[in-house]
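Working notes for the structure below.
One protein chain omitted, others in place.
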Amino acid sequence: MTPPNLPHLKPLSETYALNPGSSRLTDHRVIGLQYLTLALIAVVIGTLLSLLMRIHIVWPAWPLWLHGSILPEDYLALVTIHGTIMLFFVLTTAPQAGFSNLILPAQIGARSMAFPTLNAASFWLTALALITLLSSTFVPGGSAISGWTAYPPLSAIPNSGPGQGVGMDLWLTSIALFAIASTASSINTVTTIIRNRCEGMTWERLPLTVWGWFTAALLSIIAFSVLLAAILLLLCDRHTGTSFFLPTGDAVSGVVHHGGNGSPLLWLHLFWFFGHPEVYIAILPGLGLTSMLLANFSHRRVFAYRTMITTTLLIGFLGILLWGHHMFVAGLNPFASTAFSISTIAIALPASAKVLSWLATIWRSKPQYTTAMLFSLGFVSLFIAGGLTGPILAQPILDEYLHNTTFVVAHFHLIMAMAGIFGLYAATYYWFPLLTSTPNHPGRLMSETLGRWHFWLTFIGAYAVFLPMHLTGLAGEPRHYSQLTGIPGTNGALSPTGVLLAQTIPPNRFITYAAIFLASAQFIFLLNLFRSLRRGPVAASNPWQATTLEWHPAMNPFTPLPASDTPAIQIHRPPCHYQTTESGGSFLPQWVSDPTQEATAENASDSKPE
Amino acid sequence: MKRSAIYKVVFSATVAFALLLVPLPLHAQGCTQCLDNTAATAPATQRAYRRAIVILTLTATGLFATTLFVFKRHR
Amino acid sequence: MPLACIAHSVTFALLLAPPWSLPANASAHGPALDHHLLLNLWIALALLALAHIIILVGLFLRRRTEATNLTRVEYIPLAALAILFATLTIKAERLWAATRYTGASLTALQVEATGVQFAWYFRYPGTDETFGITRPQLIAPGEGNPLGIDPSDPHSADDEVTSELVLPTNREVDLTIRAQDVIHGFSAPELRLKQNAVPGQPIHIHFTPTTPGTYAILCTQLCGLGHYRMNATLRIVTSEEFKGWLARHQKESTP
Partner (left out) sequence: MPATITPNKTDQERRRRLEDHDNGSGRRPPTDKRTGGGGDGESWNDRSHGRRGPYERLHRYRMGIFFALASDLMFFVAIVSTFFVNQSSGHINAYNHYVNEWVPTVIPRILWLNTAILLFSTATMEFARRQMFRENDVMDEWLGLGKPITRRTLPWLGTTIALGVLFLVGQWIAWRKLAAQHVFFKTNQSSHFFYLITGVHAVHLFFGIAALIAAFTGLYVSRQLETRQILVDGVAWYWHAMGILWLFLFALLAFFQ
């Protein structure tokens, strides 16, 4: 039941003293760790796939061990599975399901999630979805080759390419399962946040992480069921001879489709109605966490706290309204393009407001450079770098040139993939004591030295990989190209396309080296992780001098209180209540009732990690 | 004072939403020349797409706002 | 706009040959697009530098009490950004409207591009300026009828189907983009053109080639295993050469 490679999982099940009535299966902390383990496995697979892609682009002849040379369809399968795994099973699962299960209840002073059984069910459904996705590699024809967006008719007609038969069916099944699972877990999250808050934990006192989880969960509830409907229609088109997305007279490899007149554009609308909110689902928890960590380590209040709440909700709200900017050159009515482009530009403002607040929070604060803080700063940097190309791509006329070039790839990898991963790393280094503490043993810390190495190498690697991609994109290199040679023209001379693409090969070689560097830097993290699980230094109950409730001694699984004398926890103030006095810094956790207890509170939680 | 957050959200969101929808009706019938030059879709189809887009967005934003309202009641 | 001019000069000073710059432009609407693109890029770069300078300076200076002035720190910069983005967007929408809101002139050269897994076919209407009817049932690449043109249609007699796109300079082209099987993406980087080809939905774009030369045509929408090799050649020639080429082509295709 529990993943094997997390030895500390087993004792965790005994924390039911904290969560009455919850067995090991339904304990939210166990489920959270299960989610994180799943995400860890997924991210390892996804990274390896991306390395294969990078290597194949530069050295097409390079034979893969036990497989032989990578064929174009193999490359597209790599693209598809990489995108699907990373977006769904890493960037959605880890922050939104993993860390929210582990931290959210403690942060709002709840003993458990609202629906523990539903929680467990959605995890195992997610695991099933991942297995289904990976199993598609082994079916005849291999896995789907139509990318994570699966545009019909390519995805609707089995004979349109290898992997579009059984592989595509498995892909659709996997995503359908995942959609159901995340909807369920999001219902759980939202209900928990609304109903299970403890005394005094009001609207303005919720940590911004909770706001991030709340907005993302809300988006999942709205968006995923639309994807489910689209998948249902597509499966009908594939198997029952309907034509929701198939135009009449569509002739794929000699087979003409008769019957009704559907429209492929319809899928694009439905998919991107889901697909764009999905992007915010992936990044919103990271936004919240970054705000909290920057404030925590620079011992400041979050600048303009209420504005941060508003912008979080605004980003979520606008996120529903701008899916059309993925379709500027896809046959969308140009007037609609204008409308969607305006709503897309509009979302740049709440995002900029967040950045401004981050800058103001850390301005002249002489922060404490823990690894978690470093990764939060890295998140800010990457979020700015990736975000600034957003308004460029939001202008239809510029998108007409940049659409589906590696410029777009660079944009969304910087702002979603890299920033999202940095958020996850910050969360791991920050909350590691809470991840690892068990009833029999206090939580551990990860090694800061290794952490710093990990941060700097990853930070450099991230930029080294994705900044040059902007250039190759501007030079005209399209996405999804398994080779950059073009078809040779007459007597072996390069075709104009070949000439165009050949110019991008030198930077691509550099990108590949950088990607290998970036990937190998992650071994430091794995080493640090598994070393610290067993031999990490023991953490104090509040090692970071945090003010949020998850660091309350009673929330720590270590030495669970008998339920009879669990203290009644009340919240008295917004988080990040730090003050600078001439005697130095002082801080008031959310749960400390009044300044007279300030001293004791500090003594209780001022202890540095040894 | 405390409510200002939610009101700010709802207000600015409505503004943004209006911003999104303004150009749609503006060109509802307009520009028969665009008809074949842009999407080669009949006005009926364009209207249908517009209706579909509006239905989706209205329901979604409605749900979003409703949930916020519920949350506010449970503050 | 002086900023833009500086941007231009610096761009071409620093980044001369691709991949360090955009491919050479060969279309009438290209220069405006490039100008706007470079302007955007330089603004983005400037903002990126500015933000990082603020971060680094803020981290190095010694600690002070936290900022509290919401208006100065948050609202004024936000307003500035809003104005900046608004102006950029308005400019962009103007360019977009110029290329997409209105159709081609009636005298424009009619050409049709059809995407098939994994090739582009181009069709010229011939002397009658009208394309013949196509039927999916008649599609037979083996018998030299890849588009399924119906021979029984009088218009289809003089239609010319080619595998390379040849266009005359300085004449507006009304390009009809079709797809036979799956969604393809018609892209000519040097013409600054990109438009998906959607099955069952012919899409018109119009443009004016300016610079003679040989350019690339790519597929930019994932369309199957041959996606990477689905490209064609675009030749832009003078109008005389174009007439000659068309005549020659007609002769050899109708023995």
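Note that the chains are named A, B and C in the order they appear, and that numbering of residues resets to 1 at the start of each chain.
Just so it is clear, contacts are C-beta pairs under 8 Å (C-beta built on N, C-alpha and C of every residue); 3 or more make two chains touch, one makes a residue touch a chain.
Quick caveat: nothing in here was measured; it's all calculated off a predicted structure.
Check A:A114, A:L393 or A:C576 against the missing chain and you find that the one touching it is A:A114.
From the set A:L66, A:A493 or A:A568, the residue in touch with the chain omitted from the display is A:A568, counting the whole complex. Interface residues of chain A facing the missing partner chain: 14, 16-17, 19-22, 105, 108-115, 118, 183, 186-188, 190-191, 194-202, 221-226, 228-230, 232-233, 236, 240-244, 247-249, 259-263, 266, 270, 273, 559-573, 593-594. On the side of chain B, touch with the chain left out of the figure occurs at residues 2, 40-42, 44-45, 47-49, 51-53, 55-56, 59-60, 63, 66-67, 70, 73-75.
Heads up, the rule we're going with is that only the chains that are shown with their structure count from here on.
Computed centre separation for the pair chain A/chain B is 27 angstrom, with centres defined by C-alpha atoms.
Centre to centre, using the average C-alpha position, chain A and chain C are separated by 33 Å. Across the assembly, chain B contributes residues 34, 38-39, 41 that each touch 2 or more other chains. Counting partner chains per residue, chain C has residues 100-101, 201, 203 touching two or more of them. Interface residues of chain B facing chain A in the complex, by the touch rule stated above, are 2, 4-6, 8-9, 12-13, 16-17, 19-24, 26-27, 34, 38-39, 41, 46, 49-50, 52-53, 56-57, 60-61, 63-65, 67-68, 70-72, 74-75. Across the complex, chain A meets chain B through its residues 190, 193-195, 202-204, 214, 218, 221-223, 226, 265, 269, 273, 306, 309-310, 313-314, 316-318, 320-322, 324, 331-336, 338-340, 342-343, 346. In the complex of the two chains, the chain A residues touching chain C come out as 71-73, 76, 79, 145-147, 151-154, 157, 160-162, 247-254, 256, 261, 263-265, 300-301, 303-304, 307, 329-331, 334-335, 337-338, 341-342, 345, 348-349, 352-353, 355-357, 359-367, 377, 380-381, 384-385, 388-389, 391-392, 394-398, 400-405, 471-472, 474-483, 486-487, 489, 495-497, 499-500, 503-504, 506-507, 580.
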